[in-house]
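Up next is chain A:
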Amino acid sequence: MILEVDKLQIHYSTRSGVARAVDGASFVVPEGRIVGLVGESGCGKTTAVRAIMGVLAENGRQAGGRVVFKGQTMDEATTRRLRWRDIAYVPQSAMSSLDPVYTVGSQLVEVLTKRGTHSRASARARSAELFDLVGLSERRLADYPHQFSGGMRQRAAIAMALALEPSLLLADEPVTALDVIVQRQILDVLRSLQQRLHLSMVLVTHDISVVAYLCDEVVVMYAGQVVESGPVREVLARPRHPYTMGLRNAFPDLLSDALELVPIAGSPPDLSEPLSGCRFVPRCPFAQPACSIDSVVTGSDGHRSACRRDAEADTIRTAALDPRTWQRSSSFAMS
Partner candidate 1 sequence: MKKLLAAAAGVVALGLAATAAAQGPTEKVRKLNLYSWPQAAFPQSYQAAQLIAQQWRQLGLEVEVKPLQRQQQTQLIWFSRDKWDVTMWRMVGRPERSDPDEFLYSLYHSSYAEKGYNFIGYINPEYDKLAEKQRTQLDREERRKTAFALQEIINRDQPQAFLVHPKSLMAINKAIFKEDSVVNQSGIGIRNIWTFLKIEPLGAQKDLIINSNETINATNPLYIGGAVDSWVTDLIWDRIMRIGPDGMPQPWAAESVSWADDTTVDVKLRAGMKWHDGKPVTVDDVIFSFQAPAGDKAPMYKPFVTDIVAIEQTGDMSLRFKLKSPNTTFLTATLAKINLIPKHIWEPVLKDLAGKPETAEQLKEVSKIGSGPFKLVRWAPTEEILLEKNADHWAAPKIDRWIMRIVPNAEATLGMMKRGELNFIGMFGGDPEVLVKFAKDNPDIAVKSEVDIGFEYVAFNNRRPPFDDTAFRRALSVAIDRRLMVSAAWSDYAIPANSHVSPVLSFWHDPAVDSFKTGVADAKKILQDAGYRVVGGKLYYPVGKQEKLATE
Partner candidate 2 sequence: MRLVVERFTHNALALLAVTTILFFMFRLMPGTPLAAFINENLNADQQQAMLEQFGLDKPMWQQYFIYLGNLLRGEMGLSFFQRRPVTTILLEVLPNSVILTLTSLIIAYAFGVLAGAWLAWKRGSWIERVAVPAVLATRAAPEFWIGMVLLALLSFNAGWFPSGGASSPGLAYNNNWQRIFSLDYVHHLALPVLTLALYLQGLPLLLMRSNMLEVMHEEFVTMARMKGLSEWRIVIGHAARNALLPVVTAFALGVGLSMGGNVVIETVFSWPGIGRLLVQAVSAHDYPVAQGAFLMIALVLAVMNFVADLLYMVLDPRVSHGRKG
């Protein structure tokens, strides 16, 4: 395991109290694999990866749990040491994550010389190499970020992330802002690089089809917790948590023409309120009174689910394929 996230707790202090953005989430990233971290926006997946990078917003703090990278528990000092050299990050919007007043090349050189051991000359050579690696022309090094198209910026961001040859890449919605065709290209770039450089990768996305296309493993998060995880094929073919089922219905399939899209009614809970039991209860067409008392994690062999009715998973799955099921948003509909 290159990365283990264990019962991670991230709290934000807000005006209306403490929001538990990540509330005891655990997952692992095996070496050389791509793990998809999936969930609706606001479910804590971005917070989780940012916590790994050690760049929580001012009002956020790690309230519990731990992150272990290659056997070392990450604390402030290790984070500072490992950042970018071992764990790098591909942002959602490369536009806003590149400084608009410097050329892309000089920003590459900056990280290569300031964080790496490169001289300016070798940094320049390495930049060209990196651009080549992600399929950009070396000439574009002298351009400013705004002169790039969206896809090119994303490639540049990937080049930036690969600059110091990290072993783990955290990609936060790397293709969300792009149109579908460019999305494919970037995903392909990521896949080929991952294979060539034998990278491990966490891919944060709300788009389950991206996961299907690229990932080996998937971790489904809801309201700061992991509700289901396992190998992609397994989880997508036989989801065992109603949320995963709903999520799958809500997205078009990148590979096949999808059926009708069915959104999950309602919205994620307010994380600053005290919550107990399964947090999906209010939106779950299959919830039972016991669901709101506590939650359990079941399953083995890597495919785990946090649904109390895990035993009935197959029945529920069938019911979940019917769009009408999701229109009944009221709780305890099946009970």
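Selection criteria: all candidates are chains of the complex that A comes from, given by their letters.
Convention: a residue touches a chain if its C-beta (ideal position, glycine included) is under 8 Å from a C-beta of that chain, and two chains touch if they have at least 3 such contacts; residues count from 1.
Nothing here was measured: the structure is a model prediction, and the numbers come from that model.
K.L.:
Which one touches chain A in this complex, out of 1 or 2?
P.N.:
Selected candidate: 2.
K.L.:
Sort out for me which residues of chain A touch candidate 2 in the complex.
P.N.:
On the chain A side, the touching residues are 53-55, 80, 83-85, 89, 91, 93, 96-101, 103, 110-111, 114-115, 140, 143-144, 146-149, 152.
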